[in-house]
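Below you'll find the structure I mean.
Below is a slice of the complex: some chains, not all, each in place.
In this document, chain identifiers A, B and C correspond to the written order of the chains, with residue numbering beginning at 1 in each.
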Amino acid sequence: MADFSHFNEDGRAKMVDVGGKDTTVRTAVATGRVLVNRECFDLIKSGGMKKGDVLGTAQVAGIMGAKKTSEIIPMCHPIMINGVNITFNYNEEDLAIEIMSEVKCSGVTGVEMEALSAVSIAALTIYDMCKAVQKDMVIDQVHLVSKSGGKSGDFVWKG
Amino acid sequence: MADFSHFNEDGRAKMVDVGGKDTTVRTAVATGRVLVNRECFDLIKSGGMKKGDVLGTAQVAGIMGAKKTSEIIPMCHPIMINGVNITFNYNEEDLAIEIMSEVKCSGVTGVEMEALSAVSIAALTIYDMCKAVQKDMVIDQVHLVSKSGGKSGDFVWKG
Amino acid sequence: MADFSHFNEDGRAKMVDVGGKDTTVRTAVATGRVLVNRECFDLIKSGGMKKGDVLGTAQVAGIMGAKKTSEIIPMCHPIMINGVNITFNYNEEDLAIEIMSEVKCSGVTGVEMEALSAVSIAALTIYDMCKAVQKDMVIDQVHLVSKSGGKSGDFVWKG
């Protein structure tokens, strides 16, 4: 059964006290993708989308977005991120731009939200850069791939 | 064929000049959802999730996120948003929390990105609030539902 | 009786749509004060407080704080502020540093929150600059003094 102890006494949200947790190396990997049409896919791949180099801009946005996580997600703790990497894959079969982020820190709380924010903001940036060409793109399959470090143990996505 | 004229002369990204566009009322509606397991679904619905009232917090985060769009998406123009609303729906069949955002402005550029950011940040907040209970949640079907106003005309999602 | 129409259909907060409101010149004046002890009062007045020129720093903080209002108050609309001024008064009798802010815009929504934020953040900055000398300072009497412009009419504080 889930632990309800983190409500405050009034049943309202609070930022959980992580003061007693150990400082360990923590890693999280997240993924997501943007479904596009053939024209859009080819334009991104050839580096010829309106507003310029789509994936290069999405990558900078995703990395900066990881750093903004505690500012945009209300109950997230500020974290000293040690490193962020983002990679892209062209999935020809599904006409999808696949995004993979990896975030590391040495701290008392995990970096799952940072990895998921990096993916989401990179995906939104791809949408923005391409929306003059296609408006019915879809962002989907945004989820955690793995995490390590911390009391709650490692996690690996099982699909 | 798509318009490539918005590259700068070096093939690099630029923020497109919208100075010549008309000031009109512009609206955008976007949607997305968070797929959860039964335990998580029931906890959210009963208002008993760790970190407190999940959807109330996600709603505030989504509205504040809409206001942050031009700060997190590199080529987005700053916009004076006139109003934002976010609603949620419990999809019992798919065990999904469905999110719908509506953003309005009177300006020279559309609010699609603001609506999509609101949905994405609300979804990330739901993930954050529930991740102590479930780690394999999935954010999917994030897309524009409709937009109106502006030169490029109205858009309605056709699925 | 108060108007409840601005709830959304689920009884949740939304950013009210101000799209139909007129663009007019709007002004708001707010005030507040910081109650200090004699030592602290004299140090501020002589410009000799730890961390440097207390009121000069508080003034810059208050002006920058006015610009941050829509970022820190969840349902506030972004506003193109036309001007901000902050003045201070030494109230010898009450040992109080009185703060007065005036904010102007030409827009569709008022600047009360910007004026109140400017005062509050200036007051917090005074606290911060003086807390090595005194820890039991009190911020009080923060309120709107007057507003003009907009449909809801002018307001003047009657005490």
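Just so it is clear, a contact is a pair of C-beta atoms (placed from the backbone, for glycine too) under 8 Å apart; a residue touches a chain by one contact, two chains touch by 3 or more.
Computed from a prediction, not measured in an experiment: that's the story for all the values here.
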Given 3 visible subunits, total identical subunits the whole complex contains: 6
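Simple rule for what comes next: only the chains that are shown with their structure count from here on.
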Graph class of chain-chain contacts, one of line, ring, star, complete, other: line
Separation of chain B from chain C, taking each centre as the mean of its C-alpha atoms, in whole Å: 31
Between chain A and chain C, centroid-to-centroid distance (C-alpha), Å: 36
Numbers and ranges of chain C residues touching at least 2 other chains: none
Chain B partner contacts - residues on chain C that touch it in the complex: 8-10, 12-19, 70-71, 74-75, 77-80, 107-108
Complex contacts: residues of chain B adjacent to chain C: 25, 55-56, 59-60, 63-64, 66-68, 78-88, 104-106
Chain B residues within the chain A interface of the complex: 2-8, 11-14, 16, 32, 39, 43, 47-53, 56-57, 60-61, 64-65, 68, 71-76, 112-113, 116-117, 120-121, 123-125, 127-129, 131-133, 135-144, 147, 152, 155, 157-158
